[in-house]
Structures are given as C-alpha cells and as structure tokens.
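And then chain A:
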Amino acid sequence: MSLIEVTDLSVRFDEVRAVDGVSFTLDPGAALGVVGESGSGKSTVAYALLGLHRETGASVSGTVKVAGVDVLTADERELRGLRGGKAAMVFQDPLSSLDPYYAIGDQIAEVYRVHHRVSRRAARARAVEVLDRVGIPDAVRRSRSRPHEFSGGMRQRALIAMALACSPELLVADEPTTALDVTVQAQILDLLHELRAETGMGLLLVTHDVGVAAESVDDILVMRHGKVVERGPVGSVLASPREAYTQELLAAVPRIDASDTSDVRPGGAETAEPVLEARDLRKVYGKGKQVFPAVDGVSVSVRPGETLGVVGESGSGKTTLGRMLVGLLTPDGGSVTGTSDVQMVFQDPASALNPRRSIGESIADPLRARGEKDEERIRARVGELLVRVGLDPTLYDRYPHEFSGGQRQRVCIARALAPSPRLIVCDEPVSSLDVTTQAQVLSLLDELRRELGLALVFVAHDLAVVRQVSDRVAVMRRGRVVESGTVAEVYGAPKDPYTKQLLAAVPALDPSVAAERRSERKELAEAA
Partner candidate 1 sequence: MTGFLLRRIAGALFVLFALSIVVYAIFYVAPGDVARIACGPRCSTAQVDQVREQLRLGDPVYVQYWHFLQGIVAGRDYSTGTALAHCDAPCLGFSYQTDQQVTQLILAKLPVTASLVFGAFVLWIVIGVGTGVLSVWRRGRLSERVLTWLTLTGTATPVFVIGLLLIIVFCSTLAWLPFPQYVPFTEDPEQWMWNLLLPWFALALLESAKYARLTRSSMLETLADDHVRTFRAFGVSEGAILRRHALRGAVAPVIALSALDFGTMFGGAVLTESLFGIPGLARELVEAVKVVDLPVVVGLVMVIGFFVVLANTVADVLYAVADRRVVLA
Partner candidate 2 sequence: AGPDSADSSGGSGAGGKPQKGGTLTVLNSNPQDDFDPARLYTSGGGNVPSLVFRTLTTRNREDGAAGAQVVPDLATDLGKPNKDATVWTYTLKEGLKYEDGSPITSADIKYGIERSFAAELSGGAPYLRDWLIGGDKYQGPYKDKGGLDSIETPDERTIVFKLNKPEGEFPYLATQTQFAPVPKAKDTGTKYEEHPVSSGPYKVVKNENDGEHLVLERNEHWDPKTDEERKAYPDKIDVRSGLDSAVINQRLQAGQGADAAAVTTDTNLGPAELAKVSGDDALAKRVGTGHFGYTNYLAFNPKVKPFDDLKVRQAVSYAVDRTSVINAAGGSSLAEPATTFLPPQKSFGYTKYDHFPAGANGDAAKAKALLKEAGYEDGLKITLTHSTDKDFETSPEIATALQDALQKAGFKVELQGLESNDYSDKTHSVKTAPGLFLGHWGADWPSGGPFLAPIFDGRQIVKEGSGNYNHAQLNDAAVNKEIDEINKLTDLDAAAARWGALDKKIGEQALSVPLFHPVYKRLFGKDIKNVVISDWTGVLDISQVAVK
C-alpha cells in the first residue's frame, strides 16, 4: 500500500484554480520532490495531504489517502491522529508559524504530547533532543527562547524539529531549507536522509531549489499552473528533462561555478563616497550571564551601484546587522553613517505584509509618504512595480493571505523598490522564489543597480546567487565577519576554514555527486 495516494486532486479558492487534477503516489520510505514556479500550487497540494483546507473556504475535490486515512472524508478524530502522528508538516513561513507567546521547547513538547502519552518533563527532553538534532547550538538553553529570539533559520529548524519529534511516517516539508545556510542545509538534508534510512519515513519535499531536490529525493514532480508537468526519477529528470518547461527551469538555476558576466560589472567606483558605512557595530541580546553578542564588531561599507553580499551561518547575525543598517534596530555600539534613504526586504514575507491591507496599498505606502496624491498615478506606478517583480498588476486589491510564499516575497521587493531608495538591504530576498522568478528578480535588481546606482546589501545563504549578484562578499559567523573581499577573492581562494566549509556544502545538481558528497561529509563528521 502506498503512503500517499492522490487522485485527481483539485483545489479552488473562489475563482483561483490553485491545483488542477493532480495525481501521484508515494511509497513508504520513498522521497518525492515537488518543484515548480512560485504559485504553481505546491503548497496547496501539501496542505491537502493533511486536510488543512478544511473549513477555510477552499473547495477541494478528488481523493487523498495518506497512511490509510482518507483525508477528505475522515472525521475529526481520525484526522487528528493523522496530523502530526502519521504525517507531519513543515510550513513554508517559519517566522509566523510558531506561537509568539511560548518557548520553542514548550511548543515542541506540546505537539509531542498530543501523540505520545509521556510526562511533561519527558516531552521537554524530547524537544531538546530534536532541537539538538537539527543543529540548534546549546539546545537546552535555546529551547527556552521564544520565537522572536530565534533567527529565521533557527525558527525553520525548530519547525523541522517539531515535525521530527513525533517520528511521523510521512514528512511533508514545504520549502524547509529556504532560510538555512548551506552548511546547515546540508546537515538537515543529511538528517532527513538518515531518518528515511533508519525509520522508513516517507518524504514529500516541496522546493524550488533543484539542487536541494537533487540531494534528497528519489523522484521528482514538476508543477506548473496547478498541473503536473513532468514526473520521473530525479536523476533522469534533471539530466534529460522531457518537457520544455522543465528545461527552462533547469536553465535558470544559478551555478556556483559559473563565471558569469560579473567581470563586466561596472562596480562601485572605488573612489565614490559610500552610501552607507557602518563601523564596529555591536548588538547584544540577553541579560546577565546569558548575554551574548548577536553582532560583534562588524564594519561594512557600501558604495553606490555596489552589491555587498553577506553570507554566513544561520544565526550568525545577518538579519540583526541588516536591521541595524536600515535603522530598525539601535546598535549597542558602533555607528552607521550615510544615507537614510534605505529600504529593507524582510526575511519572512508572511509577517512583513499587513494581513489587513491589500498588497497594492502596502506597496503604495512609500509613494503616498512622499506626497503623491493622484490615485491614478499611484495605481499605475504600483502596477508597474508589480510587473517588474513578475506579478500581475491587477492584483492590487488582493490581500497577502491570497498569495503564495514566493508571490508575497515579490510584493515585498516591489514595496522596497517603490520609493527608489539609494540602498536596499535584502534579507534572503530570493530564497523563497523558484529559480525562474529568482532569475527575474535578480536581473531586476541588477538593472536597477545599473540604472539608478542603487546599492544593495544582499543577505543570502545561496552561495551561487550571492556570487552572481555581488561585487564584494562578507562571510559572517557568530556575529563576526570572518572573511571579506571581492567575489573572486572569496570564492576563488577562500582563506577562512568556515568559508571553505560553506563552499563545500553547496548542493550539487547531480544526485550521484550529491550522494558522494554526503558520504564525504559523514566521514568528515565521524572523523571529527
């Protein structure tokens, strides 16, 4: 019997046909990757597996069977048994998917106790254990933190930990590594691999990162416009895609080894005045003995038209640095000088948009703030921005919850572009975008940089992307910049061991290479 059996699944949100006649199966212990452009219905399919469309107003048809449960007709109790117990889900927006009021460890423990009759204390222990497994350092202490005290990547790992805590038969992971740096990502993917091997857990991995898919799944399913475009073993699909769309998708994947056009980048003239300069920035969190620096003496500067890439470990202080640069956080030490004409693209698009305002209004904010009153002009300009980020201009009056994760991120980018700032701090701007959209957005940013002399601080964990867009790169670890220099220097001849480690962790597109690397990593880890 298959673990998942989906036949002719269609999901409709009012007039939007998000999923349209999708069928597939998954055997126990197998792994299926779902890839496809943003908004193609990947998350919607994932939700359907756990019956999460219930009572939301979506109309669902077809049949969905998961671990023997007929999800669409099961009663409440049966469904509760399925959810978490047999099948667990990792949501796409890690930041808003945890209850802001409770400690992370307690939330995991709570979920664990739903399916296991254990004491509170045992559940907490289990929570710490899984947090440790997903690589949260100092898990005992950090399990007592609340979500807002976690970095984006840490929250994502917490969610993965929550899913793993229950030892499900099926793990549905919706973009589980978007906020993770490559080393941690590799670690997580290895972990999933291990669990599959150990427990025979099935995996449905939704991702737009073909590399990630290549590393961790057996089969791959390509979706577009709510329909299945192609399905096959991951090796063959990646090596020789049959469908034109798949080919297009693969072509758009940025490659770490690509020595692209960056040589001809105009670059920020070395002589130009920096638009923004930060000296010796420090930010500490915590109190008393627990005090620790999230950012510890970081100095950076950005010149007009220049892109500074920031890469680094999850939780190394990238977001904190970015927030200090735009002035949303007051540094505990050091100073930021330069333009105040800055914008930020937030790491979590779900929480960066006001759920009660239409996205058009959100994008129009900066325009209105500058005194623009003419409604027509505002709408026209917002429409233009939407088009630039690859969205339909008629979506002006839609609300955030009606968008897919990637679409929301594009809305955020459009909002950041609206006031034509001199500098944008982009915190993982493309990590939730599929590769084609990602390519579009990257070229858009590049264009703007060229045309307007826009300066960028580009925080990302995707080393290939950073290489593609950046002039200079800073590598962060534990609140410090461990290495910085031009792209060529850092990527070509990494000096710091951590940088080397990072580069080694980049997922390979070829599954066989990926497997090789995995065993290498394992040996390394065992040796250590």
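We take it that a residue touches a chain if its C-beta (ideal position, glycine included) is under 8 Å from a C-beta of that chain, and two chains touch if they have at least 3 such contacts; residues count from 1.
How were these picked? Simply put, all candidates are chains of the complex that A comes from, given by their letters.
If you're wondering where the values come from, they're calculated on a predicted model, not measured in any experiment.
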| query | Which numbered chain among 1 or 2 touches chain A in this complex, counting any copy? | reply | 1
| Of all residues in chain A, those that touch candidate 1 in their complex | 50, 52, 79-85, 88-89, 91, 93, 96-102, 107, 110-111, 114-115, 146, 148, 159, 162, 166, 350, 355
